[in-house]
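The structure under discussion appears below in the form of structure tokens.
With one protein chain removed, the remaining protein chains of the complex are shown where they sit.
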Amino acid sequence: MDKHERVRAFFSRNDKLAGYLGMELVSVGRGTATAKLKLRDIHMNAAGLAHGGTVFSLADFAFGAAANSSGKMALGVNMSISFIKPGESGVLTAVAREVSAGSRLASYAVEVSDDSGQVIAAFQGLVYRKRDDLPL
Amino acid sequence: MDKHERVRAFFSRNDKLAGYLGMELVSVGRGTATAKLKLRDIHMNAAGLAHGGTVFSLADFAFGAAANSSGKMALGVNMSISFIKPGESGVLTAVAREVSAGSRLASYAVEVSDDSGQVIAAFQGLVYRKRDDLPL
Amino acid sequence: MDKHERVRAFFSRNDKLAGYLGMELVSVGRGTATAKLKLRDIHMNAAGLAHGGTVFSLADFAFGAAANSSGKMALGVNMSISFIKPGESGVLTAVAREVSAGSRLASYAVEVSDDSGQVIAAFQGLVYRKRDDLPL
Partner (left out) sequence: MDKHERVRAFFSRNDKLAGYLGMELVSVGRGTATAKLKLRDIHMNAAGLAHGGTVFSLADFAFGAAANSSGKMALGVNMSISFIKPGESGVLTAVAREVSAGSRLASYAVEVSDDSGQVIAAFQGLVYRKRDDLPL
């Protein structure tokens, strides 16, 4: 397995919340990652729409994998998310990409789309990079 | 039941993600709410610490109840969260309060604390207020 | 003048802070805008680096123009900015693009780069769209 595939396998196996919610880490590349989630009743808020916590968790899953894609540990320190359209049903897809990386800080943008390809939420995440390797 | 207790009952009953994750809405007041979560294995990230999505979801649950505490519907449009310390075990508590309310927008601050009372995450949420009543 | 050029002229003429700080709105397109600033002593913080307020203001200028590029009024309601590298000297460039637009809300991403082309700050902005036209 190449490094990115080992990172994908590591997060798929060890991220307990992602597993509990049914999120799948589809792919990891250099500074990028894609995660998917089939919406079910358990993912909904009191209005019967995709919960903010659901959409955030999916974006965060892709963000974390992208930020750790080099195999070095990165800690999420701040995230901001804007909800543009409701998520109603079907499969949500979160695509993360690196926007900028400095010596210790790096910033990632994640777009969460619905089945029709429309972006329903925009997410920005900041990590602090450690010198430690992930236990891949 | 008074209005705030009806709001609390409404979110407790209808927020499916909150129920699935085991979050409890302890109290709702005027522009405020408190939610709790006993951390379990399913709430953890790949490092064995409270997942960003878990902490966000708990903060968002308190935020949503506080923002809807008047009985008028409010839609979360943006949230920002900073993670200061890891959440390791025990019970997390999120306390939300209104910072400012204009004619259509309102801002809330949520602090998430651990068992020792230390704030592990700071959350800021913005809602757009609709004129509709919640179906309490 | 086409519509985008009229939007550019409108903001160039009427944005007083932008003028006072020496920021230039270089171009406006459909959901996009670019602004520039030559760093001077007045733009610096107590450490002699580009002030957070300077970098934010430049990003906000590009964001505002991009969000209003259709000629309809849009109000900035939330912005989040991450600082990845210090801005030391030379010309800063902010490029804004639309990430998602719903019926009333829209989200924009702005990257602020230095002379070397490195992204020093990542900005995410959310607007509420009004039905009013800009007084172009």
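We just call them A, B and C in the order they show up, numbering each chain from 1.
The rule is simple: a residue touches a chain if its C-beta (ideal position, glycine included) is under 8 Å from a C-beta of that chain, and two chains touch if they have at least 3 such contacts.
Note that this is a predicted model, so its numbers are computed, not measured.
Note on the chain not shown: across the whole complex it touches A, B, C. The chain not displayed touches chain C at residues 10-11, 14-21, 41-46, 51-54, 56-57, 60-61, 64, 75-83.
Not every partner is drawn; the one left out touches chain A at residues 77-78, 80, 105, 126, 128.
Remark: the residues of chain B touching the chain excluded from display are 78, 80, 82-85, 99-102, 105-107, 109, 111, 118-122, 124, 126.
In the analysis below, only the chains that are shown with their structure count from here on.
The most distant chain from chain C is B, comparing centres defined as mean Cα coordinates.
Across the structure, the highest number of inter-chain C-beta contacts is found for A-B. Inter-chain spacing, taken between the CA centroids of chain A and chain B, is 21 Å. Centroid to centroid, with C-alpha atoms defining each point, chain B and chain C lie 32 Å apart.
Among the residues of chain B, those in touch with two or more other chains are 77-78, 80.
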